[in-house]
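A single protein chain has been removed from this complex, and every other one stays in its place.
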Amino acid sequence: MKMTEIAIVGGGPAGLSAAVSAAASGARVTLIERDDHLGGQLKKQTHMFFGSKKQYASTRGVDIADILQEQLAKYKDRVEIMTDATVIGIYEDGILTIEQNNKYIKMQPQRIVVATGASEKFLTFPNNDMPGIYGAGAVQTLMNVYGVKPGNNVLMVGAGNIGLIVSYQLMQAGVTVKAIIDAAPRIGGYLVHASKIRRMGIPILTSHTVKYAHGKDSLEKVTICKLDEKFQPIPGTEQDIEADVMCISVGLSPLAELLWQIGCKMTFVPELGGHVPLRNGEMETSLKGIYIAGDVAGIEEASSAMVEGRLAGLCAAKGLGYEAENYEDLRKDCLEQLNSLRSGPVGEKILKGLSKVTA
Amino acid sequence: MLQNTGIPTKEDIAGVTPSLERRSKGPVAVIECYQKIPCNPCYTSCKFGAIKEFKDINDRPEVDFDKCTGCGQCVVNCPGLSIFIIDESYSDKEALVKIPYEFLPLPGEGSFVTALNREGEPVCRAKVVKIQNAKYQDRTPVVSLTVPKEYSMEVRFFNIEDYFSDNTYVCRCEELTMGELRDLIRMGYRSVDEIKRISRAGMGPCQGRTCRQLIMQELAKATNQDMKDMPMTTFRPPVKTIKLGALLGGDKDE
Partner (left out) sequence: MRIEEHPILSFKKGEKIKFSFDGEEYEGFEGDTIASALHAAGVKVLGHSHNHNRPRGFYCAIGNCSSCLMTVDGEPNVRTCTEKLKSGMVVETQKGKGVLK
């Protein structure tokens, strides 16, 4: 049995930040990531991030991942990083089981921070299982991690930030985006993203959905149609778009299986993307010693994921007696950053969701 | 509407446009960021205090155009790529528009590209006069285009293909190329109607809808006139092609 003080599950911005602040407080940390590299979603983001300096605004996502890893490297003596390692179970006695290169490892930590991120939602329409129809995350992985184009002509489904950004990234990779469609009457993502894509001549069709996907062995053509205010298809508005790739980005839901397993109190909050754990102001769940941070706690942004991670790491370490020197200031700073990020109209939804999960 | 299409309205744009007087004085930032989002690098990157203080990170940027030097620092720091520098003092007829451009290949300095508007539609031919791509810009090159002054608030992107080069078609119906049009202008044809008569451009089935604007632009450029002073072509019915039979048949009630 492996022992550690704080086990952090997931090496995205939330997990990395939690590891940094826990290690900086003096705790021994094990960071477990199922991919062969750290960084989570950040690894695939070529665009500059929003936020303020404290959350590395204006820096590209992929570079933020490197910055966080450099910070973590300062505490080498206290930090163990396990990559290609998937946490497959957390049990009530707090034991983790990890699969790494076909080997099973048991680990007993004293505190756990779960920062597993999110998984993508799917969409139903005839032939939605055809090759050529991919999740937005898959398209990003293929293109920005492996350097392979997903195809030649893409129809993007979903005009949230992810749909808009992945469209832009596709264009950067030299792939044509035929159109972006969204069932909602309004663009969900930031309008600056929408405008920068629109001025490249890519139509953004709100109140549109996929009616049918055509193709023999893989996607060749998509029929889309217009929707009325009640989201019902308007007959006669069908049009065909030639595309060999359809990219689905209709939202994320928290990847909370491990939290269910161990028995955290969960609740369904649509504003946060689905089922999320209840938590207190220190990011601790209903189970003592189990902390959460990032998208698994509610779908939001990397900026808030990093701050939540910082907070969770700080508090988990303190629970073990490793109180950072200026603990109170640091904790307050995290809370202030979160408040300010969520204070505008975009944050309203998040705040509404959070009001339902804070114990 | 911006919220449905990503295209800002005239009113949106009017709200962020510097005065004519300010524009004619020299380079200035135009910030086309219309939504409250948690983001403030434009404000924190401006060394001249030209962007009003963000009391809240969700504030919208507001430029004090008199303090703005047009230095362009905010352009490369804006994650939304929504800031442009325009300089209408560039020359008599031309303005400079600086556009952040994160694509490859970059156009060559001195080459011509097709300037696009906020909908991605071609507006005019533009010359690339400068490309800034310094280290501090962190892979957001800024491309400076010269365009006719009246397009400084319209041109917001470009296509590296030079649609308006000599061998592109101005009039697809009658197959007139830009080069041929330029020759006609050089030969002394000076109005849209004259060019129409000699080349038949504008008399094809599209009735001049695609070419009229292009011919006028080219004439304006060659004759040093403003588009707004150009005489319009004469319009004759019908405004769309109809079968001759429909005319012959007359109105049923007759």
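Each chain carries a letter (A and B) given by its place in the written order, and its residues are counted from 1.
Rule of thumb we're sticking to: contacts are C-beta pairs under 8 Å (C-beta built on N, C-alpha and C of every residue); 3 or more make two chains touch, one makes a residue touch a chain.
Quick caveat: nothing in here was measured; it's all calculated off a predicted structure.
Novice: Of the residues A:Ala138, A:Ala184 or A:Leu205, I need the one that contacts the missing chain.
Specialist: Going through A:Ala138, A:Ala184 or A:Leu205 one by one, A:Ala138 is the residue touching the chain not shown.
Novice: Hey, which of B:Glu102, B:Glu150 or B:Glu194 is the one touching the hidden chain?
Specialist: Checking each option in B:Glu102, B:Glu150 or B:Glu194, the one touching the absent chain turns out to be B:Glu102.
Novice: Tell me, which residues in subunit A touch the chain that this view leaves out?
Specialist: Against the missing chain, subunit A presents residues 34-36, 46, 60, 62, 119-120, 129-135, 137-139, 141-144, 146-151, 172-174, 217-218.
Novice: Going by the touch rule given at the top, which residues of subunit B touch the chain that is not shown?
Specialist: On the side of subunit B, residues 102-105, 139 touch the unshown chain.
The rule we apply is simple: only the chains that are shown with their structure count from here on.
Novice: Just curious, how far off is subunit B from subunit A if you go by their C-alpha centres, in Å?
Specialist: Inter-chain centre distance comes to 38 Å.
Novice: Would you mind writing out the residues of subunit B in touch with subunit A in their complex?
Specialist: For this pair, the touching residues of subunit B are 2-8, 32-41, 44-45, 56-58, 77-82, 102-104, 116-121, 138-140, 156-157, 159.
Novice: Tell me, which parts of subunit A touch subunit B in their complex?
Specialist: Going through subunit A, the ones touching subunit B are 47-53, 57-60, 171-172, 174, 185-187, 190-204, 206-207, 303, 340-347.
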